[in-house]
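All protein chains but one are shown at their positions in the complex.
A, B and C label the chains in the order they appear, each numbered from 1.
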């Protein structure tokens, strides 16, 4: 059994002294103003013991990490029918490319690229009574933390500048794969992305994917088959056009967000969340990736 | 511990009675004449116990499964330098598309698509003294079976009809990513694809990827880090544009060939090879896929 | 000198008895209800003599033909600067593909595909005081016909179903190549497409491109160099992915619309407009194309 605390401390010490921390996302002011020197990593092992190092209680915008949570909820509600609307294949393309979407008649490659997450958001808008509130409750329940909230100013900024997402949503709608109004779906989508969480909260939330579908209090959210499938999708598609690289270097199912967060799970072993606002060229947290690579190397825990 | 023999027997019984067996590959006579009713599955557990059901001693053309073996040998010889020549990302495209290759300046997405395997073949032609003989010895040694051989008539047929592979090789060469003559590289490539093996031989061969780089006699071929990486690539890229689907449905690193073979490994648990000549629309063995899905479902063994 | 009236009469007689008239556009009710048996052709020779045959006074939605008129006005206002915003190359793709737009960073290939016309509309929204009214006055003046009007119900329907155009506009905006709000630009764009005109009115309007930039009353709208350039663009890009075919079969600069109209000009000889609501597979009027092909074949007048 690896000594997680030691490993995390080492990772954190190294991260804090690394010179090249990447570049903070700058397309909205709320992200641009993040402190590039922040770094945190929190790991929750299978027995519910939490290990932390660095700024693990700081909240940040989880952005695309939210796509796993909406996928989870939509999968729970719709089951295998979901795959009539969105695929499970890696996209082989940067996260915002519409070409593939057009070529494949408005059915996004997978639920973890923007276009796919927009379709999943549409499913939730159709299925839920109060979509934004219901999603929030869902996340709070899994995480056992009623303080989790949207950052409204982030959602508002995204809305004002998210032209590419509007383009994707309208393109999907032109192919008949969006049931609701574009404005309604994107309002929901921009809110989910604005979820503000800490590394610790993320580790508690993603425990459900490491623990066969059950949260820390053993409430069941997904059955084993569903969890495996979501983990498979995270592994294949969680890092845009760096998914193969992540599988290769880290070897865990995971998902990153442009706010600098990365989560990963080792089935039956642990969930982990790292955070550092600086991104590499492909939009994934630079130090976060290094942290997870070091974690699997030093702990010897990879699914491969 | 699952009772593998029971599971394999059930899988085999079901396969033998399944009506829709897909379509046998028809582009060369040697493949077209395979008996669509053949089915076999062989599993080698970590302790070296072999479980078999069906036609597991019949030899067939392993075709693209050979790409994992050449990758393994090239990785052993070149180490991380290999990635200067070929990537590790899923292609998100059918196996023979040149578009991406052109767009990305002749560096193939990964070593398990045709273009990538041609680059790997070029590496081996440069590195080995007698490329075809040396590869054969390598495979025989891993498998502990000196009877494994090329099927020269298959290699010859491929050469006469493999225009798409010639197109890929020349395109790669036009970008300066092929050191040797196209004819030489493809002669080697068509030979590797023509390797004729049975399910049992494949299970023995791929044991090395399930057993941390060591063959059944515990000779080490790859270090642990290298094995993990090859497994990660198999999971991300082993099934062309059905890679995500395979990860989703089966949840194991694996590789298929147009001869109807499929291999997969569960790290630290087992290697397995299934064979049925009928292919689905994406060129993967129809019953082979179903067999592996059933195996992971019934055994509860998936990496996710 | 060809006897235009005879030729037009023959063309009309033949069109009226042709069985396969193509398919009426059905994406909005206002187009779907057009009578497929309608056919008209009107030609205005250089001396201002009008020749007509068939339903040449019936009004129809000119749709994409309007793109030449907005291009003309924008070119007049902005001059060569216009080409910083939009190219002059054929797209080699069906009229609604976004892939190219994304690949080329939001600068549309040419002003006669939808994306390019949206950029031109944006230019006019920026440049004109009352864009919709000013464009209407411009067209009325060139045509010497104050009765020309928008069909508001067509504009409204397009707005409600034009998701692909919204996608294009937002994609362009995401690249910073749209100055105004998407809603404002598309409101203008859908209005220009809804211009309701007859073959005779179109022949009078397009006389300006056949007559070196001067209308029938010899008022100058464009200089000779500008007219040549617009004619060149019509020839290269006027028929989406059938542009080469039109150049090949007809050999005149021209433009079609999904309402079934086609205009063409022979510099220094004539302008012509044909109309038949049935479209071929590529969205161009089936009988209209045949009519123009017959016209150039029988008159011996092609620019080649």
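The rule is short, and it goes like this: a residue touches a chain if its C-beta (ideal position, glycine included) is under 8 Å from a C-beta of that chain, and two chains touch if they have at least 3 such contacts.
In this text, all values refer to a predicted model and were calculated from it rather than measured experimentally.
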Displayed chains contacted by the hidden chain, counting the whole assembly: B, C
Of C:243, C:262 or C:291, the one touching the omitted chain in the full complex: C:243
Contacting the left-out chain in the complete assembly, out of C:169, C:185, C:227 or C:292: C:227
Listed residues B:167, B:224 or B:301, member touching the removed chain: B:167
Listed residues C:54, C:131, C:162 or C:253, member touching the removed chain: C:253
Missing-partner contacts on chain B, residue numbers: 97-99, 102-103, 163-164, 166-168, 170-171, 173-174, 182
Missing-partner contacts on chain C, residue numbers: 87-93, 100, 109-110, 225, 227-229, 231-233, 235-237, 241-245, 247-248, 251, 253, 267, 297, 302-304
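Simple rule for what comes next: only the chains that are shown with their structure count from here on.
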Interface with the most contact pairs, given as the two chains involved: A-B
Euclidean distance of C-alpha centroids - chain A vs chain B, Å: 32
Numbers and ranges of chain C residues touching at least 2 other chains: none
